[in-house]
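Note that this complex is displayed minus one protein chain, with the remaining chains in position.
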Amino acid sequence: MTMRVGVLGATGAVGQRFVQLLEGHPWFELVAVAASERSAGKCYREACTWKLDVPMPAAARDLVVQPAEPGGGLECDVVFSALDASVAGPVEEAFAAAGYAVLSNARNHRMADDVPLLVPEVNPEHTALVPVQKRRRGWRGFIATNPNCAAATLVLALAPLERRFGLKAVAVTTLQAISGAGYPGLPSLDILGNVIPFIAGEEEKIERETRKILGRLEGGAVAPHPAMVSATTTRVPVVDGHTASVFVTLGRDPGPEAIREALRTYRSVPQERNLPSAPAHPTLLVDEDDRPQPRLDVNRERGMASIVGRVRRCDLMGYKFVVLGHNTIRGAAGASILNAELLQSEGLLTNA
Amino acid sequence: MTMRVGVLGATGAVGQRFVQLLEGHPWFELVAVAASERSAGKCYREACTWKLDVPMPAAARDLVVQPAEPGGGLECDVVFSALDASVAGPVEEAFAAAGYAVLSNARNHRMADDVPLLVPEVNPEHTALVPVQKRRRGWRGFIATNPNCAAATLVLALAPLERRFGLKAVAVTTLQAISGAGYPGLPSLDILGNVIPFIAGEEEKIERETRKILGRLEGGAVAPHPAMVSATTTRVPVVDGHTASVFVTLGRDPGPEAIREALRTYRSVPQERNLPSAPAHPTLLVDEDDRPQPRLDVNRERGMASIVGRVRRCDLMGYKFVVLGHNTIRGAAGASILNAELLQSEGLLTNA
Amino acid sequence: MTMRVGVLGATGAVGQRFVQLLEGHPWFELVAVAASERSAGKCYREACTWKLDVPMPAAARDLVVQPAEPGGGLECDVVFSALDASVAGPVEEAFAAAGYAVLSNARNHRMADDVPLLVPEVNPEHTALVPVQKRRRGWRGFIATNPNCAAATLVLALAPLERRFGLKAVAVTTLQAISGAGYPGLPSLDILGNVIPFIAGEEEKIERETRKILGRLEGGAVAPHPAMVSATTTRVPVVDGHTASVFVTLGRDPGPEAIREALRTYRSVPQERNLPSAPAHPTLLVDEDDRPQPRLDVNRERGMASIVGRVRRCDLMGYKFVVLGHNTIRGAAGASILNAELLQSEGLLTNA
Partner (left out) sequence: MTMRVGVLGATGAVGQRFVQLLEGHPWFELVAVAASERSAGKCYREACTWKLDVPMPAAARDLVVQPAEPGGGLECDVVFSALDASVAGPVEEAFAAAGYAVLSNARNHRMADDVPLLVPEVNPEHTALVPVQKRRRGWRGFIATNPNCAAATLVLALAPLERRFGLKAVAVTTLQAISGAGYPGLPSLDILGNVIPFIAGEEEKIERETRKILGRLEGGAVAPHPAMVSATTTRVPVVDGHTASVFVTLGRDPGPEAIREALRTYRSVPQERNLPSAPAHPTLLVDEDDRPQPRLDVNRERGMASIVGRVRRCDLMGYKFVVLGHNTIRGAAGASILNAELLQSEGLLTNA
């Protein structure tokens, strides 16, 4: 039995990825797409300039785009939100109040005390915030969020280390793909043959979200993990796949082979429950010196893993490694869908 | 009165840059080019597939390429070496033994005790190793080296901070340009739309060379600076310009404005002596949030500065910033020429 | 019942594509890989630096690389040749003489009188050259070839027009992908942010091969099609997918809609016989003004179609359009495999 789902902001870059990933999903059936007033009333194939390198799913082509508001009557129980942060805040709240389960990729509610910021392999127990949130806000529905694309990749690689060896400090430099800036997003004149050493707001997101995700649930809220996290973010001329150079200080020194083993063998709730979008290896270890590389590795595990390489000692911090993740799949739409699967597996989605 | 100079390895990527930068030099006249046996005997314009975006200097076009060996009789006093590391070792030694001043861009002798690894704005006093080297080795000439391209950019930005505030630790991630790999160098299939998170041997060079350059001369050798330096190096699809994301712990906390001031006002021996290739601002501070960028900034100060931006606090290490340098100018040929100018200004070149 | 096949030159760029496309093939089982002496004796996963963005097929990983010579005893009936043209000539002949069916991607024998240059949707009747060749040369096996990557894309788009309306003249300018130059192939310094308006030998290949493929079988050889074909070839910074801008004069003026219809509805022998690698639409018509685009469209029909767009009148020549094809699939390995399927469907492969 499938659930009926909708996508808010369905015509944008992340919205398209939601539509694509939901094609043929065993649990969820895409029945509604919503977007701005400008698109509302058109059918999806007309409203949307499709920019993915696989064809638009047949099931989506003729859906009529609806306005992104709960009164509009989206006939579904779950909405995935790919809305821009400039509008997501009140719209998502209105949908949740109206009884929808809102799985949001926007940043607006990620850091709210009673909103879970979920990475199913890392903090599945944070779903306990859902009933807290519903009670506290008096909503029939709720909002659950996934992290920023760069934080998503990083935290998935940190989790196996934090769980086994403790985590004290992280210094990370990202090399982020242009698809992370949406569409039209980054002008080509800015990035062709270039590096831009700045992404507005991104470093703060990585620093705060990482600590919330790794944090502990205490009294209906999350106590951030005490590790220090410092980030520098850059944009590079890559289409898909955020790469991060990570320097890390662990709670103890397990030796590099133990770290590799922890990454190689990490499995968690999504793998145990066989969630449909769960990667077999959430942290995929690659052995070649010059990997992971976005163009060659970003689609491994269907874009749902953090791919880790170059694990080695660092005289200064303890260890260093490189990690790669697909920013619009594991870093956005895929993450949100996996969150929905986790919530569904806990019975939190159906009676939303 | 100009000195007669030659270039070894003149047909390669760095060799071409030497030839270009020496055009119209007020002190040095290019009179000889040397390369592998394959090229020897041809005139330069035939032996060389010119790959720079400015025309080949007229003075070089008709020079006959000679074999890269001192017996071949290069009629000059100074040779700039752009030789590949696979052959540079013995060839450079033979030239030095034969009385030439060898200004080398190769890595082979950089870490030798009695070979100066010079950055004229940082350690001009290391030229004192030249007489030590000549005496110890019984050579009439000598070898002086410039650092690896990534180390050159980094150390120039660190020097003003180290001088004023002390330096304890550096964690650096580089985003390096393809011209750093020479020609034919990196295959396009490897790097187009991609990041390669590895450059063979590069991290070790950055770590060791930085500490030697910042080190103190003691008893005819350099005691490496005690700062810890840890590097991760990556290659990105940029033509010219290595970018580095730097996390740094200083000896004390001067506040960000003092750091900016130190960078903005840094001047050293090359500026005081008005050396022809010296940049007016060896560490050029840029204020815009999203700078420096290789495509827009790499040619500022004629490619001879480290361009620094995004100076800000880091909860973990103390401070972080981004620095950019032109890898084939300040990171290779331009550095070597500035070294020659420094040595000449100290009278060490003429009687080589 | 599957046939046992091998790949010559299996470690190169096209060789890897053969290995990838043969994975799970319903008719052919990859049992042997051969390459240069340097690789022989190693297992494939060690001998080969895998450069595709999908993992190396499990079945190939442990195959021991053999020398590319028939005496080496490749235990198979069919060999696909991805050999470099510098060595393909005599090696392929030796294999054919020794009884192997040789499906070659190399240029060496394409223009030989008794060697079919096949595009199964265009000239399937040219397989009649196989018995001619065997008889004339006294070989137990034979050589059949596929066209140059750019010619393959072009001729497939021309065929439906030539068949229905006649073809008088073609002026084509190509914008070719870097993967067409093999690996390491094109240096990144040459092509990043650049166009190279020249590819050695490519224009002649397009001009001659197109006319042979469209030609008529007469007395045991092919009479070239009388159309005039003129090409200019360029290289652009695209990973996969050759684009061509085509100006064409037909035998009569059918109007643009008839041309679109001819392209939209074209089906031929591979489609009729349901050959495993045959695209459903060998000439796929796209309607959007700004398509086809290599990054978005190159993998449609699994890389086996010529994708045509912008069909419109041209005051000068009659009509103009743009066509795109996957250069290492339809333009190389995929073409060769489809040729093998065609020959098999005619019983020419089994008793080779």
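A, B and C are the chain letters, set down in written order, and residue numbers restart from 1 in every chain.
One rule holds for everything that comes next: a residue touches a chain if its C-beta (ideal position, glycine included) is under 8 Å from a C-beta of that chain, and two chains touch if they have at least 3 such contacts.
Every value quoted in this text rests on a predicted model; they were computed, and no experiment measured them.
A.B. asks: For the unseen chain, which displayed partners does it touch in the full complex?
C.D. replies: A, B, C
A.B. asks: Please identify which residue in B:4, B:273, B:300 or B:313 touches the non-displayed chain.
C.D. replies: Checking each option in B:4, B:273, B:300 or B:313, the one touching the absent chain turns out to be B:300.
A.B. asks: Using the definition of touch stated at the top, determine which of C:39, C:243, C:277 or C:299 touches the missing chain.
C.D. replies: For the chain that is not drawn, the touching residue is C:243.
A.B. asks: So which of A:15, A:124, A:160 or A:193 would be touching the chain we can't see?
C.D. replies: Considering the complete complex, A:193 is the one touching the chain left out.
A.B. asks: Provide the residue numbers of chain B that touch the chain removed from this figure.
C.D. replies: Touching the missing chain: residues 51-55, 192-193, 239, 295-300.
A.B. asks: Touching the hidden chain in the full complex, which residues of chain C are there? Just list them.
C.D. replies: 169-171, 173, 175, 192-198, 200, 228-230, 232, 234, 236-239, 243, 245, 247, 289-296, 309-310, 314-317, 320, 322
A.B. asks: So which bits of chain A touch the chain we can't see?
C.D. replies: Residues touching the hidden chain, for chain A, are 13, 51, 178-179, 181, 183-193, 237, 239.
Here is the rule we use: only the chains that are shown with their structure count from here on.
A.B. asks: Which chain is in the middle, if each chain's centre is the mean of its C-alpha atoms?
C.D. replies: Answer by centroid distance: A.
A.B. asks: Distance between chain B and chain C based on Cα centroids, please, to the nearest Å.
C.D. replies: 47
A.B. asks: What whole-Å value do you get for the distance between chain A and chain C if each is reduced to the mean of its CA atoms?
C.D. replies: Using C-alpha averages as centres, the distance is 41 Å.
A.B. asks: Would you pick out the residues of chain A that each touch at least 2 other chains?
C.D. replies: Touching at least two other chains: 192-193, 239, 295-296.
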